[in-house]
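Heads up: the structure comes next, in structure tokens.
A protein chain is absent from this complex, but the other protein chains hold their places.
Now for chain A:
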Amino acid sequence: MSKYYLNYLDELESEAIFVLREVWAQFQNPVILFSGGKDSIVVTHLARKAFYPSKIPFALMHVDTGHNFPETIKFRDDLIDSLGVRLIVGSVQESIDQGRVAEEKGKNATRNALQITTLLDAIESNKVDCAIGGGRRDEEKARAKERFFSHRDDFGQWDPKNQRPELWNLFNGKQFEGEHFRVFPISNWTEMDVWNYIKRENIQIPSLYFAHEREVVWRSNSWIPNSEFLKLDEGEEVVTKKIRFRTLGDITITGGIESDADTVEKIAQEVSAMRQTERGNRSDDKRSETAMEDRKKQGYF
């Protein structure tokens, strides 16, 4: 006799597929926000499963800060080719050139906050009514309050105190002209779940997640990769270390950790013993106690 219950990974997968199918049924022009990071890769994989044997019916949208890991861009282009889906790129460099945003100044200047404008412009100009993201509630305290179907007003803003109640699996994606939704199919997954799933499904991920030798600089308690965008401070020194990245973002702010984990098995093992959260190496979150909430309210991912 077979068992009539799912294990937790199957249940999470089934929930995510359900959410992705709701998106397709409820919106006119949804896209997947694709960063090249493991979470958006998992969401893309789930979309493939949700609509099989059809192709993924969404375009992938990438907000390109111009400060990329070259590995990420190659990975993105290969994936687009193999899936046969459309790619939309929103370029922060273009936003700067058009005078929509100005580069931050000072030592810790990044293009992190600049992405918000580029993202919202890309959503508007492509008439996107739903942007599917790989955000997870376990990542950060403001994200713990996020809905699966999260409403954004016509300025792209999130109003955390006035969210629509979300009960059972009845998702309300109704919106007025100019508004849009962010939808998070893997809301209920943890970092560990994502790694266990990548392992189980044998999902390809960029080489940056695996331990490799790299030139890095010690800054804000993590190893920041050397790149053409990095300006060295006094006392800072470029060294070569065996590192890997737990999250992938803008190359100027994504810190690596020292590691020997060069397979998914070893990474999963390492993550399960980890005593720091994965965003612990993201200097964008360290600016203040509510840095993520403040950015999300403005329209951040």
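FYI, a residue touches a chain if its C-beta (ideal position, glycine included) is under 8 Å from a C-beta of that chain, and two chains touch if they have at least 3 such contacts; residues count from 1.
Everything below uses one rule, namely that contacts and distances are computed from a predicted model.
Q: Assuming one chain is omitted from the figure, identify its UniProt name from "sulfate adenylyltransferase", "Zinc transport system ATP-binding protein", "Hydantoinase B/oxoprolinase family protein" or "SusC/RagA family TonB-linked outer membrane protein".
A: The chain we cannot see is recorded in UniProt as "sulfate adenylyltransferase".
Q: Using the touch definition up top, pick the residue from A:105, A:127 or A:161 that touches the left-out chain.
A: Answer from the full complex: A:161 touches the omitted chain.
Q: Given the contact definition stated above, which residue among A:157, A:204, A:220 or A:290 touches the chain not shown here?
A: Hidden-chain contact among the options goes to A:290.
Q: For review purposes, identify every residue of chain A that touches the missing chain, sorted by number.
A: 2-8, 10-15, 17-18, 21-22, 24-25, 48-55, 137-138, 141-142, 144-145, 160-161, 163-170, 172, 174-176, 187-188, 190, 192-193, 196, 274-277, 280, 289-290, 293-294
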